[in-house]
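Yeah, one chain of the complex is gone here, protein chain that is, but the others are all in their spots.
Take a look at subunit A:
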Amino acid sequence: MALLEVEDLRVAFGNATAVDGVSFSVEEGRIVGLVGESGCGKSVTSLAVMGLLPKGRGGRRAKAPEPVQAAAAEPAPGAVKAAAAAPQAVPAGGGRRSRGGADVSGRAVFDGTDLLALTPAAMRRRRGKDLAMVFQDPLSSLNPVVPIGRQITEVLERHRGLKGAKANQEAASLLDRVGIPDPVRRLKEYPHQLSGGMRQRVLIAIAVACAPRLLIADEPTTALDVTIQAQILELLKDLVEDEGTALLMITHDLGVVAGMCDEVNVLYSGRVVESAPVRELFARPTHPYTVGLLGSIPKLDLPIHEPLTPIRGSIADVIRWKDGCAFAPRCDRVAEACVDGEPPLIGSAHAHRCVRAEEVA
């Protein structure tokens, strides 16, 4: 059994469905990529797994036996989906409006326990200890008025019970491990005194402080320039190899995926459209969206002034997955069959969600 098994994860903000039935798994010691363009639900997926999304109230309401919905006689997760798909069925005036909370359903099984079913207190004990996260923007993710040493020891104190000089010592050795020179002096510095790459190293040091078994990196290199990107990726790779930590890598950069990941899940409009080992995916992309993504990467051997090949349209013009392939409006090879019901996930080792895969390939 995999370390993290996400099954049929759904996240809805009010009537907008951000993640629509995502399933994937992360094995121990493996690097798994979650790839897709902005708004496809990759960050929301990671936040849902970490239990960091603000709680919505819709879920509660949907689970309560409602006379109209009861006729559909669906289990609770289905009811949430139905509510999302048919907004008019839910009385808009019923109850207080939620403050942009998220309704999460499905399962995220981590080492035998469903994280989504844990109480907030139990989840808090696990966060930072069993699973930790590295965020996108290293400057805003560090508290500007607290020295970085304090920010590291805070976690050590909480999860490992280290205090005072011992905690400081451990913090310094953590900084040393992520490649920050002169760590003892750095402990007293504030985030604004460090460079972007250093800050990201500090964030990584904080994340790995308690040797988590799963590390989630949400676009860890987006805010950095290219040389620093390479260093940070190398560092993450080393840490994973040394500790046997599993890494869930969220990115929109296929270059990062090719260099880092063992397995890749391509997300489109809140669903996995293709899932394969990394070599397999780059060698034989099957879903037209993956093909399009790979085709839009600039290549060095193309003649000068040759325009890049974009995927037309934007992620905004979507069909609901229930009615057909959400990518259909942007697909060059769209046919009748594409908008004729929900496209299933085909295959296991190299799975894809395209009904015309044989014809396309």
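Keep in mind that, in the parts below, contacts are C-beta pairs under 8 Å (C-beta built on N, C-alpha and C of every residue); 3 or more make two chains touch, one makes a residue touch a chain; residues count from 1.
To be clear about the criterion, contacts and distances are computed from a predicted model.
Between the names "Cytochrome ubiquinol oxidase subunit I", "Outer membrane lipid asymmetry maintenance protein MlaD", "ABC transporter permease" or "Hydrogenase expression/formation protein HypE", the one given in UniProt for the chain missing from this structure view is "ABC transporter permease". Touching the chain that is not shown, out of A:22, A:102, A:155 or A:355: A:155 (per the contact rule at the top).
Remark: the omitted chain is touched by one listed residue; of A:129, A:237, A:252 or A:320 this is A:129.
Contact with the undisplayed chain is limited, among A:50, A:198, A:276 or A:291, to A:50. Among A:145, A:304 or A:349, the one in contact with the hidden chain is A:145.
For subunit A, the residues touching the absent chain in the complete assembly are 50, 52, 99, 124-129, 132-133, 135, 137, 140-146, 154-155, 158-159, 190, 192-193, 203, 206-207.
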